[in-house]
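Only one protein chain is missing; all other protein chains are in place.
Showing chain A:
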Amino acid sequence: MNGIQITLVSGEKVSSLTMNEKLHFIIDKVREGEILILEKGLEPEEEAELIQRTMTEINPEEFSGIEIESYPGDSSNLSFLDKLLGKKTTRLTVIGPADQVRTIKKNKDTIQALLTLKKN
C-alpha cells in the first residue's frame, strides 16, 4: 500500500532517551521514510549533532537528507535560573525525509508542510 507514515512521538519518550539514542531513533525512522512529529523538540546541541550525522548518511542514490522544522518554545514558564542561563524550550519539531517533505511556510506559530508520496 502506498502512503505516508506519520509518527507522533510523546515528550516523555523523547526525554527518556539519551542524545545518542534520540538521534539514532530519528535517523533510522526517517531513513525508513517515516515523518516524525516530536512533541518535545530537540535542544540546539542535538539539532547540530543531528545535522552532522545526517550529512554522514547522505547517499546520492538513496538518501538526500532531512527536512526539519521546529518553533521556539515559550520561555515564560522557565525558572529564574534557566532564564539566567539563557535556556529555552522547544515546543515541537517535525522531521522527515527531504524527498518527501517540503516546508512551504513557517513563522513563529505555524509550520506548513507539503508531504508527497515517494515514487516507487
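Here are some notes:
Throughout what follows, contacts are C-beta pairs under 8 Å (C-beta built on N, C-alpha and C of every residue); 3 or more make two chains touch, one makes a residue touch a chain; residues count from 1.
The rule is short, and it goes like this: contacts and distances are computed from a predicted model.
For the omitted chain of this complex, the UniProt record lists the protein as "GTPase SAR1", which is one of "Methanol methyltransferase corrinoid protein", "Sulfhydrogenase 1 subunit delta", "YeeE/YedE family protein" or "GTPase SAR1".
Seen across the whole complex, the unshown chain contacts chain A at 43-45, 47-48, 51-52, 54-56, 58, 60, 64-70, 72, 86, 88, 98-99, 103, 105-108.
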